[in-house]
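The structure under discussion is supplied below as structure tokens; questions concerning it will follow.
For this depiction, one protein chain was excluded, whereas all remaining protein chains were kept in their positions.
Let's look at chain A:
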Amino acid sequence: MSCENPTAEADAIMPRKRKYDKSRTCVKCKENAGNVVVRHAVYCRACFIPQMTYKFRRSLEPYVNAKPDGPRRTALKPTGNLLVAFSGGLGSTVLLDLVNRCYVSPDPTLLTADGGRDHPRNERVWKRVHVCYVECCDVLLGTKDRTEEVKNLVEQIQGVEFISLRIQDAFDSSWWNSIFHEDSNGDVVVDLSDEMLPFVTTGSSTQTPLSAMKAYLASLPTPTALPTTLNNLIRVLLQHTALNTNSSHLLFGTSLTSLAVSLISNVSQGGGFHVKEEMQEEWFPDARLAKNSKIGSVRLIRPLKDISVKECGVWAWWSRLRVIGREEWTWPGAKPGIGRLTKDFIRGLETDYPSTVSTIVRTCGKLSPKGSTSGQCLLCQRPAQEGVQAWKARIAIRSHDDVALAGTSVPDPPGHALAPLLCYVCHTTLTSKGTRAAPALYPSHTSPSVGISVPLWASSYLLGSALHDESSDTGFVEPVAFSGGKRMSQEELRGAISEFILD
């Protein structure tokens, strides 16, 4: 759905059928004739623009300084640069426009009167602003590469720098080594057929990053897992890019509407522990990676979280923004997953109950995670709740051995299993099966029969910690590995991790 014109974004522009409460006069100034209806309230253009600018700044500025403050009094002084995530979609297009006109090349028409108080017009808030686009076309059959198009669009903006990535960079050790100067000296191969997710460390992979990426996606057990995985890979790639560009802030163009969908979808995938992160989060990278960085953490913010898709559409229209559009993530033969079902459901519900999306976001804003954290999830980098594996074993007995474990906690497996290092969502994404087998994603692609490689941040950690745990002096002792990239047989793989095999 490539389009030159924002009207093509579904429901984005004013509905043909006008719906407004009482009068056609703007509810704010009570003078001008209204130009737009936002949730049954009529606004004129002169009131809408500052109102939306205000909502954007209200969701961002209190979190710019290292110490978050409520109604901001002090000047905006972030500890690092800014990274804007750009997908080509409506939300990120509007986000980029707002960032540009508020902080890069301040637009006096936006920053007037009350809106401009404390705004450092002479000094840039973030010294450098990067815009990063992650191209997924290589894993989505039949979609086109938009990198050039995005690059041209971004480079029209003075004062921002463009960075392009490809989704398979998550498996590309040359990308990893170029930013973290860490020589990748191995690969980690996980067996998805066992719910403990046993893994072995091997010699460097001979696969190309793209074929490792495809093998990873092709081994996922459900259509639900595909977009969840892509979303997480994109987010974590961006987080590492933020770290590498010394960006203390990473912004996403998630609108109120998409935030409501992602909250419900996330809850439906077991991510109740991450409700807070789904809205806003702070990522503390592994100390090894952060050692060369000027920033200690990256704050992920969604400044459009109070602005609906429709308001974004109106903004784009009035600001004459060109929306490239983003590809729908579809896989031939795959039934809709939980993400897609949630999106359709919320859309439908909104017609009868128009306040649904804001209610969802407001309700989730009143929640906080419960229970303790066992660390950071190796894959999605969000906090992992303690006791997930014991909970799963108690709630659904999958083996007679579980019975002995239930009631107590599952003892930490002594060696190489991924399950205890993952959050509930990631473990479920990798192990929970559908009622039918997932369709073959890449018919022509031959996947390795045993195990898949994990993204680089995970393998780097595992190889690094193998170094610490097992032999403090000599690097990792037993590369359980095979030499020269030969795939291990199922028996060899099991033999190496037999202590985890329950049956």
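A few comments on the model shown:
As a convention for this text, a residue touches a chain if its C-beta (ideal position, glycine included) is under 8 Å from a C-beta of that chain, and two chains touch if they have at least 3 such contacts; residues count from 1.
As a convention for this text, contacts and distances are computed from a predicted model.
Set against the options "DNA-directed RNA polymerase III subunit RPC6", "Multifunctional methyltransferase subunit trm112", "Cytoplasmic tRNA 2-thiolation protein 1" or "ubiquitinyl hydrolase 1", the UniProt name belonging to the omitted chain is "Cytoplasmic tRNA 2-thiolation protein 1". Among A:S178, A:T208, A:N292 or A:T359, the one in contact with the hidden chain is A:T359.
The chain that is not drawn here is touched, among residues A:P50, A:G272 or A:G296, by A:G272. Looking at A:A46, A:I163, A:I179 or A:L349, the residue that reaches the missing chain in the full complex is A:L349.
Residue in contact with the omitted chain (choice from A:Q158, A:S174 or A:T435): A:T435. Within the complete assembly, residues 222-224, 263-264, 266-273, 275, 335-338, 341-342, 345, 349, 353, 356, 359-360, 362-364, 366-371, 385, 391, 394-400, 403, 406-407, 424, 428, 432-435 of chain A touch the chain that is not shown.
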